[in-house]
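Would you mind keeping the following structure in view while I ask a few things?
In this view, the complex is presented without one of its protein chains, the others remaining in place.
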Amino acid sequence: MDSALIPKGVKRCPIWQFALGLGVVGAVLLWGVYAMILCWFKGLNQTNMNDYYGFALWIWADLAVIALGGGAFFTGLLKYVIGKDELKNIINYAVLIGFICYSSALLILAIDVGQPLRSWFIFWHANVHSMLTEVAFCLSCYFCVLTIEYIPLILENRQLDKVPFVHNLSHTMHEYMAVFAATGAFLSFFHQGSLGGVAGVLFGRPFAYREHLFIWPWTFFLFTWSAAAYGPCFTLLVTRITEKITRKQLVKDTTIQLLAKIAGWMMFTYIIAKIIDTVYWATTTAPSLGFTLKDFYSNNPVYGYWILFAEIVLCGVVPALMLITPKIRSNRLLLTLATILAVIGVSLNRWVMVLQVMAVPVMSFDIWAMYYPSWQEVATTILPVAYGIILIMISYRYLPIFPQEAELNPLEPEADMAAAAGTEETTEEVPEPGLTPAEA
Amino acid sequence: MKIDRRSFLAMSVGGAVGTALTPLPWKIQDDLAIWTQMWPWTPFPPDGENTYVNSVSTLCGGGCGITVRKVGERAVKIEGREDYPTNQGGICNLCASGLQMLYGPTRIPYPMKRLGERGANQWVRLSWEEAISMVAEQLGEIRQAGQPETVACLSTRPYGSMPALLKRFMTAYGSPNFMTTPSMMDAYDMTLKRMHGVDGRMGFDLENADYVLSFGSGLIEGWGNTVHMIRINSKWKDTNAVLKQIEPRLSNTAAKADQWIPILPGTEGILALGIGYVIIKESLYDYDFVNNFSAGFDEFRRAVLSGYSPGNVSKQTGVDQSTIVALAREFARARRPLALCGRGQGTVPGGFGEYVAVHALNALVGNINRPGGAWAMPRPEMDGWLEPVLDAPAEAGLAKPRLDGAGSAAFPFAGQLFNRVPVALKAGEPYPCQALLVYDANPLFSMPGSGMVREALQQIPFILSFASHMDETAMMADIILPNLSHLERWEDVPVTEGFHRPMLGLAQPVVDPQFDTLHAGDTLLQLAAALGGTVAASLPWENYEACLKEALSPRWAELEDRGYWIDENFTPDDWSLAFPTVSGKFDFAVSGADLKTLFAMTAPQGDDGSYNLKLIPYDSVRIANGAVGSPPFLIKIVSDKVLKGKTVLVEVNPETARAAGFGEGDQAVLKTPLGDAAVRVHLSDGLMPGLVAMPRGLGHTAYDRYLAQKGVNANDLIGSVEDTASGLDATWGILASLVKA
Amino acid sequence: MKHSGNFGKPKRYGMVIDLDKCTGCGACMVACMAENNVPFKEDESKKLDSISWLQVYRLTNGKPYPDAEVCYLPRPCQHCAGKHEGHSPCVSVCPATATDYDQQTGIVSQIYTRCFGCRYCMGACPYHARHFNWWDPVWPKGMEKYLNPDVSARMRGIVEKCNFCFQRYQKATEKAHAEGRRDLEENEYQTACTQACPAGAIIFGDLNNPKHAVHQIAKPNLKKGGQPQNPKAFRLLEELETNTKVYYLSSKQWVQDAIHKPHLLDQKEAHH
Amino acid sequence: MSNTDDTKQVAVDDRDRVPNASETGGPIILFFMIGFVLSLVVGWVVFPKLLYSQKKQPIDFNHVQHMELVDEGCESCHFFREDGSFSGAPTLAQCIDCHEEVQGDTPNEIKFVEAYVQKDREVPWLVYSKQPQCVYFSHVAHVKMGNMDCVTCHGHIGESTELPIYEQNRISLYSRNIWGKNIGGFKKNTWDRMKMDDCAECHVREGVRQASVQTGKGGCFVCHK
Partner (left out) sequence: MFPFNFEWMWDMSHIVFMGGLWYALGILGAGMTFCVVKAILDTANGKGGHHH
């Protein structure tokens, strides 16, 4: 039915299977949309946030997806600016994942503000000293970059590409992509950084506060660095998951290994910097504000030293070492494990920098505030995941995302009718099984 | 030319570009942002001329001077009146919330008659004429039947023109049963009568006291005039006066005191006697006063020395011997020591023996009618009125004994014993009650043993309420003739118990009546007129305002002008003139009472061995627990360690809780001989082990959703215990146990 | 027609709260709510979403019975000046310039119609002095009559906080202007909580003015970020260099210690 | 139908359409222009008419006539109270001084006396210059301390013989005078617009202390509450 839209030389599952998948994920999406509408019309009382938890699950999700989406800018930087041409085989997917992450982040922000109809004030009445202003500006600009990077991909759809103007446009945009990618890297540097700055400048919150370099606290640089390090891991992980689900190899090992190696070294250097930062903060910054490390990790049911260990050692040092060790890296399973750890690590870091900041009492007579999200918060946080899956499903089906797919999976004349449903391991991706030909 | 997809696209692009160059998108965006400021459900208060009206707030017992800021016709803020003698600018949280009571949804908007079951809160509106003639008919029938004494009337305040008018109405009607809700005033009045021989009220010159022993009085939690007492507490901090707080719980007063002395509940009087023992034993008492101006000291001395040695007292009270001795010495050696009692806010009187024992300490150190001491004050009287006219039925009715037994052979010194009414009605002695008039009182909520009170009210065939707000007792009424709110009416406000100057404040209308309500005084005058005869003749005034002016005629001009009248130069009588007793002296022997029985501790209800804890109620300054419920602002400032959602938290010592297997916030069922309640546990190091403390004032079933169904009414769980020596309500707590929910 | 300096000398409005005198009665909280049209809702026991500009904390010394002691600590917005005048924790972070620091009065302002509810300021404020309108402010029928027209209405989805009853400054200034004066007397501008406090525990005035009681009691060292020179006085979280304008007095050593040593305090007690 | 056939088919269609497109290049620009001009007309002419609702004052008022009768100009009726607050539109109590009974026979006069004076109802005047609730404006600061004329902000309303139509923004509910008559927000006279920037501009010009840390301009609470 939709075979005219499917890229040449590749196989896709039958339309009914595709539609079924879309339907399942779409139901989750609708659930999220319902929660979103509740939040917009009834207000943020639909959440479990409170005056102690002004920032909660959403802001964490925001920071996390932006960090994970960092694969787009960093891979872009490597490919277009530094010239690692090998990465052209994964850049499309990195861009798509980035686009999903950033559009999700913007969507979450649109739900998160108390007065969505006034959210343009952040631009119009900008306070340039606020990290959040910097975030808003760079985030929206960078989203424009991602859109610009994603557009040629859409234009390469088999049918669209037939229109000469469209063809020429995508061609031209490809040609000059380096300019956009460089701008994107510039913007990313600042918004990833300023997201780190959001917590780091809070001098009223000794748990978050960090010493400054120029106008930026250390977290500014750590966030940028960690996004560059951990973002590609997420790209690798999602690629791996996609490969698992489609049961095809989509990107060649050389590309994967190159990106994994770079990510590994980035992580390795990042985690050293992070350890130095933590030690300095624990021994110098916090005590100067009247706090000991123990104050931040005791006297409450959740936040213990374990979280520090999990973030820095288990999901920081360990995956970094795994990735920079060629032997481990080249093992597919261990590589996947390392990327999973890395994704958890950066998510934990963002959690700590948002949620634990809110939880730690500052006034000596105040309380540790604990929080759990309401279903509306959970649904609106899952909403972008569902949306991302749908966008990936559509993009994968109709756009030439993986340049190496056709080469790695040459079409066989015979249709392989083997059904493959139900055997896959459960992942957050909805299974899109089957390598059945487009036309039965 | 073909209009195809492309042309349409081109037109749209053109339209988009063009639109961007007009104000349309930008203006709409701006206006939408502004629209979010003006949501129709957000009220925008209109502006207008600012005026200030002085009045007196009668919401709490304090009677503070207030200044109400008005904008146009709306009252927008209540502030303390800076030149008012008692509060001098400060204000309590309840009176500051007064506008929520004035404008709130709990107001009773018009006269109503009950429809359906009592308490079902279903009403039919009446016109004032209908309502008054209905009530007059009812009361007329009872009087015609020759039973005027079977009509009773209840008020909270004993003094002022309204209680006086009600009492006058009852007298002219022929009933001796004008009563007020019990309070420490009853006990102090009795103390004055039996020790000083004075028919008056007690005053304390707290400002000038330099050492205060408080036997559980919540001095900064609503005892006396809240604001005045808090001001005095601050003054004590400046002058380094000493406050020792004796009570089982670390109350706000205990927290501000120089020393908190925890004591087993109900044994405060015993401690006072123990302190007396040391003072007598060590001859620390004031020889001049004791030898020359007191009688019965030997009996008192004998009674104290025979059973209240520090060792004995320590065992009974849980207070260290050394503390008892130290307190006695400090007290006796202070320049102006003062001992006080009346638990919490003093809304439950307590046993008479306790008052005698505590007040005897003041006498021992001779701090009676002296600066910084306890003063016998004259009662505020309505001196402008003539005597009521009585006809034969009235005389006959008045000759009957009172329902509560006050003034009878058993309780000759008691003035008010409303706490005895439920028991009396149950027993049908001395006669049934056919009608009850309730003015400014909510006994169903505010009195211990509310279950008994409910039963008693159920037995009364006709209940008339003058309530302004839909409280629990009003819900039980058959007819409500709603009074004006406290900010809509004239009223004289005599100063509270404990204040050491004769003083009177004048509340005046701040705003026009907001509903179809009438001043209860006017309602009463119209009722009297409808009843006709001597009743009408005894209440001849055209309206309440005229009646009030006449009552206060000697001071009216000053009251109207300044808003209050005070006798700044008042000094109590000298010792030689102060005691109109038989001996002409202060009577340590309490007019021949059996001191041993008098001083015996009142046992709590339910001593059947199945309870291992004691439940004590406590008064919180942040919860109204009297005739008026807590407005939303008050409920808002209640701690989440007191009320969480709809559940009350009871305080338990961590040790006690641990023994019973409870941790912070755990759900539990609190059982007492009177009932069970679901509660949560709050661990408090500020409570004696073995006790459970519960705030009074929660658990309303009437009022609005901001107040009702929150927590438990402590009075549902704690019964009223009668002091056999005086008839007073001696309740201090009840046996209880905490079990897992 | 130039009137430069028509505001008079720069003020630094601040408070001194005597904890020895504060009884925890809560009249200040009610006065504040009544003055500033603070809304209420059916369940106000969830203190973390309950709007109360002024919060009275109950501090305990952490000792077991019978040595437990309690101190009440009212906490309005501290109106931080920060390391350099105006660098308050919240002001510097607001992305839409909805909160600002006024060098003329030292007051941290909050403009509700400008705020779009990002809540960054709440995260930044270590005193939890800022509150979000999680719910639409609605009053039971008839009760909207007591609302103060001098105070802006707030709407769902924005942050609000104590502003030292600035509307009273505006009103007092109008009266002064009507009388041809530019400066205010000490007693002309007082906050609602100061006025209501039965204990006289709250004192309000200009910390810059040596004639004002606040200055005389706290003796702020304006060269050292306003540090109090009165040994009984302290400020909350002095180490953070928030440079607050609310000073506290206490003669009790345990209170002074408790303010500085977080681990001394017992979690279960330390709340409103 | 096979894949290859399908592709061919489309490709053929495409080739057909390409020259078509270049031929219709003219009309495309024409359609673009139609859309462009149409939207300009809608945005500049139709939109303002839709945006504002027109309201008549409850009764008309002749400022000129009243100005002749009073001694102190505007302040005769729009006066300052003792506490420095500004009285704004006169209340019934003020009008009653002269209008207890019907004077003359204008229909407005009769309506005023019958509908308001006799029923003791305040006239619900629509205030053109009413600022939103978040704005604090002190007349006394401007008039007494700043020696400003009423005209500066209110224009020549005092010289009018009848009250203009009150226009209300349907979305924001503000009076049109705040944004100004000109939908583009352009102004010629000081009284043409009363937005925040207009206040700020004058405050800078007149040397009001610019004490805001964040903006370097006037502190927020100078004009807000």
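To keep things simple, chains are lettered A, B, C and D as they appear, and every chain counts its residues starting from 1.
Quick note on the criterion: a contact is a pair of C-beta atoms (placed from the backbone, for glycine too) under 8 Å apart; a residue touches a chain by one contact, two chains touch by 3 or more.
Remember, it's a predicted structure, so these values are computed and weren't measured experimentally.
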Which of the displayed chains are touched by the chain that has been omitted? A, D
Of the candidates C:T23, C:Q78 or C:T97, the residue in contact with the absent chain is C:T97
Could you tell me which of A:D112, A:E134 or A:E377 touches the chain that is not displayed? A:E134
The one residue from A:F123, A:Y305 or A:W375 touching the chain left out of view is A:F123
Touching the hidden chain in the complete assembly: which of A:S3, A:Q17, A:T183 or A:Q257 does that? A:T183
What residues on chain A make contact with the chain left out of this view? 123-129, 134, 137, 141, 144-145, 148, 161-162, 164-165, 167-169, 171-173, 176, 179-180, 183, 186-187, 190
List the residues of chain D that touch the chain left out of this view. 11, 15, 18, 22, 196-197, 200, 214-217
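The working rule: only the chains that are shown with their structure count from here on.
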Taking all protein C-alpha atoms shown, work out their mean, then name the chain whose own C-alpha mean is nearest to it. C
Dist(centroid_CA(chain A), centroid_CA(chain B)) in Å evaluates to 63
Quick one: which residues in chain D touch 2 or more of the other chains? 83, 85, 132-134, 214
In chain A, which residues are in touch with two or more of the other chains? 115, 118, 121, 127, 129
Report the residues of chain D in contact with chain B in the complex, numbered from low to high. 21, 24, 27-29, 31-40, 42-44, 47, 51, 81, 83, 85, 87-88, 132-134, 169, 171-174, 179, 183-185
Seen from chain A, its contact residues with chain C in the complex are 43-45, 49-55, 112-116, 118-119, 121-122, 125-127, 129-133, 136, 198, 201-206, 288-292, 294-295, 298-299, 357-358, 361-369
Under the definition above, what is the set of chain B residues touching chain D in their complex? 1-4, 6-8, 10-19, 21-24, 27-28, 30-32, 34-35, 37-38, 44, 47, 49-50
